[in-house]
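A single protein chain has been omitted; all remaining protein chains appear in their positions.
When the chains are written out, they are named A, B and C in that same order, and each has its own residue count from 1.
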Amino acid sequence: MTVISTIGKGRIEAFSDGVIAIIITIMVLELKVPHGTAFADLLPTVPVLLSYALSFVYVGIYWNNHHHLFQAARGVTGPIMWANLHLLFWMSLIPFVTSWIGETRDAVAPVASYGIVLLMTAIAYQILAAMLARHDGQGSRLGRAIGHDRKGWLSIVFYALGVVLSLVWPDIGLGAYVAVALFWFIPDRRVERVLSEDEA
Amino acid sequence: MTVISTIGKGRIEAFSDGVIAIIITIMVLELKVPHGTAFADLLPTVPVLLSYALSFVYVGIYWNNHHHLFQAARGVTGPIMWANLHLLFWMSLIPFVTSWIGETRDAVAPVASYGIVLLMTAIAYQILAAMLARHDGQGSRLGRAIGHDRKGWLSIVFYALGVVLSLVWPDIGLGAYVAVALFWFIPDRRVERVLSEDEA
Amino acid sequence: MTVISTIGKGRIEAFSDGVIAIIITIMVLELKVPHGTAFADLLPTVPVLLSYALSFVYVGIYWNNHHHLFQAARGVTGPIMWANLHLLFWMSLIPFVTSWIGETRDAVAPVASYGIVLLMTAIAYQILAAMLARHDGQGSRLGRAIGHDRKGWLSIVFYALGVVLSLVWPDIGLGAYVAVALFWFIPDRRVERVLSEDEA
Partner (left out) sequence: MTVISTIGKGRIEAFSDGVIAIIITIMVLELKVPHGTAFADLLPTVPVLLSYALSFVYVGIYWNNHHHLFQAARGVTGPIMWANLHLLFWMSLIPFVTSWIGETRDAVAPVASYGIVLLMTAIAYQILAAMLARHDGQGSRLGRAIGHDRKGWLSIVFYALGVVLSLVWPDIGLGAYVAVALFWFIPDRRVERVLSEDEA
């Protein structure tokens, strides 16, 4: 049973890597080639490039955390596979809202939509993490690591706040999202810490 | 001989994962960025988003079942590789019919075409499963698991019915397809059951 | 040294799988969603669909043969990596010529261009196979398997003939390409045979 779960874990990681690699790269297709040949013709691409860079960081964060999560996890089940697909579904909408925000920077609807997709992705990640931890058991490495997940809940609160704020002040909403990116930038130290404690 | 087959199995899985990851992600490119900046400008994308979500579930189901199938399979041959490519060919048409149905929701031709592609994908899956089971032998784990495959044949019947019904009532045809998605949502318990019986 | 080569072989296979998976799937993006909602609106996509199916078979053949080739190969070197990238470069042009032929079926230039890309891909494959065989040595499994490669040279002759014929009769040129697809359809039995002789 363990062997089978382990094989499954490998293939779910490989499939997720494939999907995440496509999501992170597909966004660059939104960078339309300028019609002119002057540096000034690049100006309209600057906000698109900035929104691409921001979303690249988000997807990178999720890949990093996904990587740590599955590295610590002992096994996967059918429902966990669906929780993983659910996460990938919301992540796959990031290129869409990134394009919209890139073209219409500080308007209410694009900023709010961007935040809603980030919020749903964050919730999907928490569901996945909780299911993996429950499967491994409370005393397991992952169970202990996820146990006091303040950062995860804090980012959900920030995204939700950002969405609400963006309805009035889009720039402040955007600022709330960027704040989440900054404090997630550091990979999940909690998991790493418990892992190394285990080795010791 | 066994060793070689096993290596081949790994690479056929990796290649299939790559193709399926692209199929599932490429559909999101059909979500065109709204021209306006109001929430109302998102309205035209709603049916496209719904058809994307439905097709995401179908492709997710196939990935899950494909995963279980190859996990149970002992080895692959040249003809099995082609049966796998045949399955991937029909799956690769899902984004195309998804876009059509997303743009023209309840018209006869798009709904019927969507059903035909789903039907051919289901048939291709059955062919692949049968070939893998025959290669492993009737007494094998996979042979026994596939033996009484009621769910597989039932979904082929439902898709065929859905296509016929869609010629008159597209919405009812669509309902038949959704029904298949619902009863395939649960991964192939039969294979899992036989696998765990084997361990026991 | 052997260990290092083996690792390299694994990653070159994974990377090639990724590129080939994208090439085979990207072609489906050329299937433009019909503007109408009638079955008749699908008619213009029929030749595009046929050329897609044909190219899908070619790419599938190369993936199959590539798979057998690297399975038999003992190791890779820097120049072999470049020979592999050279093969992938010509394969990556298949979607481009497929689209052209799909839109303008029996015109001289598209059919000839399609053949030239297939010809260059076939030549690139032979170069890669020869380099892998030379690296393994004449007495090696791969050396013996590749030794009398009539099918490889025959397909190069057929592609070249097809290109020349297409300049006058595009349909006959296309027929020559299809002939190659038919006799490559069966995976490289020579390699398989020598492999199983080795096991015996």
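Please note the rule applied: contacts are C-beta pairs under 8 Å (C-beta built on N, C-alpha and C of every residue); 3 or more make two chains touch, one makes a residue touch a chain.
Quick caveat, the model's predicted, so the values are computed rather than measured.
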Residue in contact with the excluded chain [from C:S55, C:S113 or C:S155]: C:S113
Residue, one of C:Y62, C:W100, C:Y125 or C:Y177, that touches the chain absent here: C:W100
For chain A, the residues touching the chain missing from this view: 13-14, 17-18, 20-22, 24-26, 28-29, 31, 33-34, 37-39, 41-42, 53, 56, 60, 63-64, 67, 71, 185-187, 192, 195-196, 199
Where the unshown chain meets chain C, residue by residue: 1, 4, 7-8, 11-12, 14-15, 18-19, 21-23, 26, 29-30, 78, 81-82, 85, 88-89, 92-93, 95-96, 99-100, 103-104, 107-110, 112-113
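Assume only the chains that are shown with their structure count from here on.
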Cα superposition angle of chain A on its copy chain C, in degrees to the nearest 5: 180
Per-residue multi-chain contacts in chain C, two or more chains: 18
